[in-house]
Each structure stands twice: as structure tokens, then as C-alpha cells.
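A protein chain is absent from this complex, but the other protein chains hold their places.
Chains here go by letter, A, B and C, matching the order in which they are written, and residues are numbered from 1 within each.
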Amino acid sequence: MTIRGVYAPVPTPFVDADELDIPSWRSNVARWMTTPLHGLVVLGSNGEAPLVDDDEADRLIAEARDQMPRGRLLIAGTGRQSTRATIRASRRAGDAGADAVLVRTPSYFKGQMTPEAFVHHYRAVADGSPVPVLLYNFTALTGVTLPVDVVATLAAHPNIIGLKESGPDLGYVGDLIAVAPEGFSVLVGSASTFFASLVLGAAGGVMAAACVAPDECVQMYELVGAGRFDEARRVQRRVIPLAKQVTAVHGIPGLKAALAQLGYVGGPPRPPLRPVNPDVEATIRQHIEQLAAMAVAVS
Amino acid sequence: MTIRGVYAPVPTPFVDADELDIPSWRSNVARWMTTPLHGLVVLGSNGEAPLVDDDEADRLIAEARDQMPRGRLLIAGTGRQSTRATIRASRRAGDAGADAVLVRTPSYFKGQMTPEAFVHHYRAVADGSPVPVLLYNFTALTGVTLPVDVVATLAAHPNIIGLKESGPDLGYVGDLIAVAPEGFSVLVGSASTFFASLVLGAAGGVMAAACVAPDECVQMYELVGAGRFDEARRVQRRVIPLAKQVTAVHGIPGLKAALAQLGYVGGPPRPPLRPVNPDVEATIRQHIEQLAAMAVAVS
Amino acid sequence: MTIRGVYAPVPTPFVDADELDIPSWRSNVARWMTTPLHGLVVLGSNGEAPLVDDDEADRLIAEARDQMPRGRLLIAGTGRQSTRATIRASRRAGDAGADAVLVRTPSYFKGQMTPEAFVHHYRAVADGSPVPVLLYNFTALTGVTLPVDVVATLAAHPNIIGLKESGPDLGYVGDLIAVAPEGFSVLVGSASTFFASLVLGAAGGVMAAACVAPDECVQMYELVGAGRFDEARRVQRRVIPLAKQVTAVHGIPGLKAALAQLGYVGGPPRPPLRPVNPDVEATIRQHIEQLAAMAVAVS
Partner (left out) sequence: MTIRGVYAPVPTPFVDADELDIPSWRSNVARWMTTPLHGLVVLGSNGEAPLVDDDEADRLIAEARDQMPRGRLLIAGTGRQSTRATIRASRRAGDAGADAVLVRTPSYFKGQMTPEAFVHHYRAVADGSPVPVLLYNFTALTGVTLPVDVVATLAAHPNIIGLKESGPDLGYVGDLIAVAPEGFSVLVGSASTFFASLVLGAAGGVMAAACVAPDECVQMYELVGAGRFDEARRVQRRVIPLAKQVTAVHGIPGLKAALAQLGYVGGPPRPPLRPVNPDVEATIRQHIEQLAAMAVAVS
């Protein structure tokens, strides 16, 4: 399996009483399936994965699969702090219908996360997972970084098929692409770096912007593929203001507020996350309207 | 309940096949009960808590309680990333016999961990926990810091009885002590800062050194209480070289290696943690022998 | 004046006794003038500017000008910690023949470097400088970052014509390009980000790689301008291994060692910088030979 294209890291809907909102989950997923997205990432950071229990996670994956045709990739986040729990979560995810798993770096014991520890961890997970594994580096949240050499070593494992990098350091992304063997996909994690990364040779992206602007994100991907860089860059500039609202500025609560305004179910985040206030909702609405207006002006 | 004194944050023993080693857990706990320690912290960071499953955690608490007389405090780490899971873990810990729970800050979504989010989180946990709550700040591992004002606010809650600070910033510790109301205990988390913190007014400590040098750590506490500062400082200087081996230098794997040499069961850490190599074991042995030799020279 | 293209941030040669080596400076500059570089940056970070006295700086600028035809831009680093000293250095640089000045952020009093402080500082410098001003952000060395809004404000000043960003964050670079008015040049500072930044709309680069591989760096710039992205990317991959040796891995001492092997005068760095050891020299030699071999293979 080779992973290319644009994947939306979708949020998990909750009802007010802090329980999963499965009907909304099903309807949201069904609606994303009407867009040109290449697939979804379920239970990534944007899925509030660290706040979701194991049994809930299994349910979310199975329900998503139920709404997704086989041609669309279902990638499930299964990273845990222990190797053992990560393997178990990956097995359950495969059983529930995931096409691949996205495994963020263990990170709690930062000083002990040596290159050797990362290699042992990911090899054990890749050996134990019934579906292919994507590495996942998110330094800003975890405080650790997968060394490029470690990625090069792990890329030789037949069940490790790529990596998602969430940070903005294009030097690091370029180094990853340079060591990646044929068929090993480097995916980036923000709208701000998506266009430039594609030009550098990235295989695609997993980014919150794809939840709220899937058409534009896929369009960027296709324009770069066709060598139409100037047009791709213009699309990126249109998307970035809204993209920032649903990531750096207001995080998952902002993403949920944006989705609610677009007709998806957003709902409250799970505590300790707090919902955005009405002022933020108004700002987000403006950004959505501006993006829509620009889309009209362009078409 | 007011918490004062010296508490050992004990590691969790595993057998090679990555399962809990309950017989060793029982014998280790029983042996610590022969020392003058005021109590134990089970499933703190040194207990590899983020690597332990919920059912394992419940078992560890219950078995420890079984070995601990009521006069010794059993404090259980129950911090999780979600408020909901933290409350549930705290309830189970109370049911299993914990006297209090130690709740580290949620931290995954760093940008969203506002003062308001911390206050809501800890109030909900304190409301839901059947036993008193200790706040737990460990910036080096979590990347977030509880603001002093937030601690002052939370200290007014009747079920929040103290805080453990794991970092070396004595300015911060001093500020916490200054805002702490009567009966709210500030505990520190390293041998390097223990003596000075006690002089500043800290109520005690939770530190890895207390696992391997319980007598010396309690002695320091009592010497400061008696105003014998010079003697306390001399004890601290003797303890620090070994204390560093089992924290900053070699972490939990170092702590387990040291315990093995002292006749406790150490055992392997759970992956992704890696055991120390034989060279490190030899270094740790030297530090243990030096501490023992100094103890003889003094007595 | 609009600044576009590739500029080499050239190192300052010293003789062993810690004095300027002016003859070598002249011969080095003359030799760079035989390459297609668009100009030089004198007394940037790579010029060891913080280690050079004011009278030495004036001399270096004047001697460089003497070797540089008017068609090649001579940009002089003149940032100091105080506004007053920065203005004075900029005046002297203009008098000595600099075409523009590159002014790194003041940074010593990090907590006081508010947006307001940056705006006041740079406006005063731009008002006082006889030649145009380039802003200069280098977060990794200074610990402060020019906010995008501040850059947008300053870009309206008629004597502020661009910015050099030394970091790898392409999200930030993209934001700068998005707010840059017509004629305001965003230059980047590393070979690792040069190609992607050009595609994003950057005007050029100021990077150590241009000292040791000026032909390749200018070639990348021209290939991107011609829309030949795949070729540009291939050139970048050839240059990066050597580029890292003379920046991240071995810094200015590495850059000087590389120049020495290429027939320029390198010489020792000024203390507290230490020269590289012979092993490093051998490694750098290998990278130079590999780059040369690849160039032959391509042509």
C-alpha cells in the first residue's frame, strides 16, 4: 500500500454529557465521503485521541468504516505510551476495519526516548500490527523528535509505509523525503506547509484544513501534481486564514465550531478542553464566509 | 488530612514477558514498610504510570494497600488526559484503598491548557474523587505549568490538600508556599531541592531517592524539623550523587537497577523504556557503596 | 532598491594572532566576484559580527567595496543591542560603501522585546540609516522572533526593503510573504529551505552554502525562476550535505575549513570559537569532493 493524497484528521463528536455522539459521527463521516478527500484519519490528535477510552476508540473506527467505501482509506491513530498498549490498539483497529494505523511517538519519559528506544518500539508495533504503520512526529505536543536516521532505519521495515510530520520545519521534511525509499510516504500536517512540501516531494497531507475545506486542499494537491504551481499557491493563500483558526489559534474547539457552521456536527470538546466563546465563533464565521466568497470569485 | 514527610514514588515491577510481577510488588512494598518512610506514591511517574493499563493500576493499588498499615499513607497517581478518565481512575483508586490521589496536569493539548481549563479540570476531579487530591506539576515531562494563581484558587477546595512540584525552580516553590493556606502541603520532587525547600517551608518530598535511601531522606526531614540545618545539608550532599543516577542520568531503568542491588526486586522497565547496560549497573553499584560507606563513617 | 537573488554571508578572515587578515579578505572577495553571486553579506552572523570591533567592521566594509563592482550588492550587518549603536553602525556602513544594511533584532532583554519596542527600534534605525534596511530574524541564536504583524507594519517604511529569516519554519516564511507589499523582499537563510521558499514566493537567499557552492545556489534560483522545479530540487539535494557541514554541524569553523579546501583563505575563527579538528576537515573534504563529482556527472 502506498499512501498519497489528502486526508482529513476528523474530530470526535461528543454530546453534552461527555459521551460519544455516534449518530453525528456517522453523518459527519458520510458527508466527508461526498467530498474528494482520499481518506480520513480517525483518532489523530484532532480526534482528541488522548481523551478517548479504548472501547470508544474501537467503536469509532468500526462506525467510520461502515460509512466509508473501501476505496477511501481509513487511517486510525493508535499510538499509546507503552509498546504493548500500542500493539493492542493497532490490532483492534485492524480488526475494526482500519486500512492503516498512525502511531505517534511515545514521549512521556523524554530523556529515555533514545534512537534505540524508538527503533525497538516501532519495530515491535510494525511486527504486531495487522495493517501497515505510519510513523507520526509531532514535536510541539510531544517534546520529542524522531531523528532522520531512525526514520531511515524504520522505513526499511515492510510494514512501515510512511510518516506524518506535524511541524513547520521544511528542512526536516526535506531530509525525510531525501532518505525515504520508494513507496515510503512523507505526509505533512498543516495547510501552511502543504504546498511547499508537495513541491519538495511530499506524498500528501493530513491537516485540519481538510476537514473544513476539503475541496481546496485536494485542489492544491492536484494542481501541484499537474505542475500548476502558481495556481496551487493562490489556493493555499485563500485557505490559510481559516486553517489557522482551526489549529494554532483555537485548536480542536475552533475546528468543531467551524464544522458546526458548515453543517457538520461539531459539538463540545471533551474536558479538560473548553468550548470556544461566541466571539470566536463569529470570527470563524467570517473566515468561512471569506473563503466561500473567494471560491465564488475564482470560479 | 494533612500530608507531611517523605514519600517514595515506587517503581512497578514487571517480569520479562511484560506482565506485572505481583509477588515482587508485595515483597518490595513490605520491605519499604520496614523503613521510616511516611508513605508511598504508587503509579507516579516513577511507577511508569503512563505505561500501565487501568486494570493493572487497580491491582497494584489494592496489593500495596494489603501490605501497608493504615498509618502509612498510600498515595496513588490517577492523572489522565481527560477529566472523565481522571475522575474514574480516582474513584477506583479510592475503592482500592488509596488514602489520596496525585493528579498530574493534563497536557497533551498544550495551547488549550489555560488557567480556566486547569481550574475546571481539578475542581471536577476533586468533586468526583472519594479521597483527597494532590495537584502534580512536572513541567519537564508535560510541557505545561500550573500557574501560581491557579494553585491559590484550587487550594480553597476542601478536597484539594496539596501539590507536588517536580522541578528545580525554587522561586516557583517559594511562591507556592507563600500562597498555600494552612494545611495545604507543598511537596517537592527531587533530592537536589529537598533540603532547601524544607527550609523554605515545604511540607515534605516525593522523590526517587527515597526509594533507595529512605533512611537518609527521612533523616534530612527530621533534622530540618529540629533546626539542625548543617547536618541536614551534609546528609543531602551524601545522597545527591546516587539520587542523580536514579533520576536525571538513568531514569526509571537506573532506579530499578539500584533497587536490584539493594535487595529489592528491580526487573526490566516496560517498553519503550530500555534497561540499563552493565556499565551503568557498575556505576550505580559504586554510588550505592559510597553512600553506605559514608553512612558508616558518620555513625 | 529591490533585493533579489543569492547572497553569500562571507566569513571574516583572521590571522593567528587574532587580528584581521585584510589581504586575504580582499582576495576572497575578489574571488567571489568571479562567481555569479548577486552580492555579499559582510558582517552577518557568519561574518562573526558579534566578535568584531567597530573599527574593524568599518575597515572590512570599505575593503570589500573596493573589490566589488557597483553592480554587485554589498550588504553589511549593523545590528547592535542598542538603537543608538545600530544607527551609528548603519551610518558608518553607508559611508564605507554598503548598499544596504542587515539589522538583526536586538534581543538581550528578551522579556522587553515587545512589538512596540521592535517597531520603535526599526523605525529609528530606518530613519537614521543613509542606505536601505533589511530586517533580520534569527530566532535560534537570539531567542526572540519578529511577529508577522510587526513586519507588516515596518514594511510600510520607505527605507525598509526586506527581511532575512534564518529559520526553517516555512509557515512563518509563507506568512511573511503573504503580508509583504510589492518590492519588499523576503530572503531565507538556509540551503535546506531555499528551494521551497522560492516556490512559495521568496525573493532569494542569504546562506552559508552560497560561500562554498555559489554556482549551484545561483543555479537553483534561476531554475525556479524558469519554472524548472524538478531540476532545482535535484540541485538542492546535491548541495544540502555540504551545506549542513558549514552550518548546523560545524558552524563558522566548518565554513572556514571548507573555504580553505576550495582555495579561499579560511583561517582560524576568533575565540571563543574554536577551529575544527583534522577529522572534521577530512569529512568536509569528502563532502566537497562528492559535490564536485555530482556536478561533473550532471554536466
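As a convention for this text, a contact is a pair of C-beta atoms (placed from the backbone, for glycine too) under 8 Å apart; a residue touches a chain by one contact, two chains touch by 3 or more.
Computed from a predicted model, the values in this text were never measured in an experiment.
Asker: I'd like the shown chains that the missing chain touches, ordered by label.
Answerer: B, C
Asker: Of B:L37, B:L60, B:L187 or B:I240, which sits in contact with the chain we cannot see?
Answerer: Only one listed residue reaches the unshown chain, and that is B:I240.
Asker: Which of these, B:P158, B:G171, B:G263 or B:P278, touches the one chain of the complex that we don't see?
Answerer: Answer from the full complex: B:G171 touches the omitted chain.
Asker: Residue by residue, what part of chain C touches the chain that was omitted?
Answerer: 18, 45, 50-53, 81-85, 106, 108-114, 116-118, 120-121, 124, 140-141, 143, 248, 251-253, 270-274
Asker: In terms of residues, what is the contact footprint of the unshown chain on chain B?
Answerer: Those residues of chain B that touch the unshown chain are 168-172, 174-175, 178, 190, 192-193, 195-197, 199-201, 227, 229, 233, 236-237, 240.
By definition in this document, only the chains that are shown with their structure count from here on.
Asker: Taking CA centroids for every chain, report which one is farthest away from chain B.
Answerer: Between chain B and the rest, the longest centre separation is with C.
Asker: Regarding the chain A and chain C pair, does the interface count as same (over half of residue numbers shared) or different (under half shared)?
Answerer: On the two sides of the chain C and chain A interface, the residue numbers are mostly the same, over half being shared.
Asker: Starting from the mean Cα coordinates of chain B and chain C, work out the distance between those two points in Å.
Answerer: Their C-alpha centroids are separated by 50 Å.
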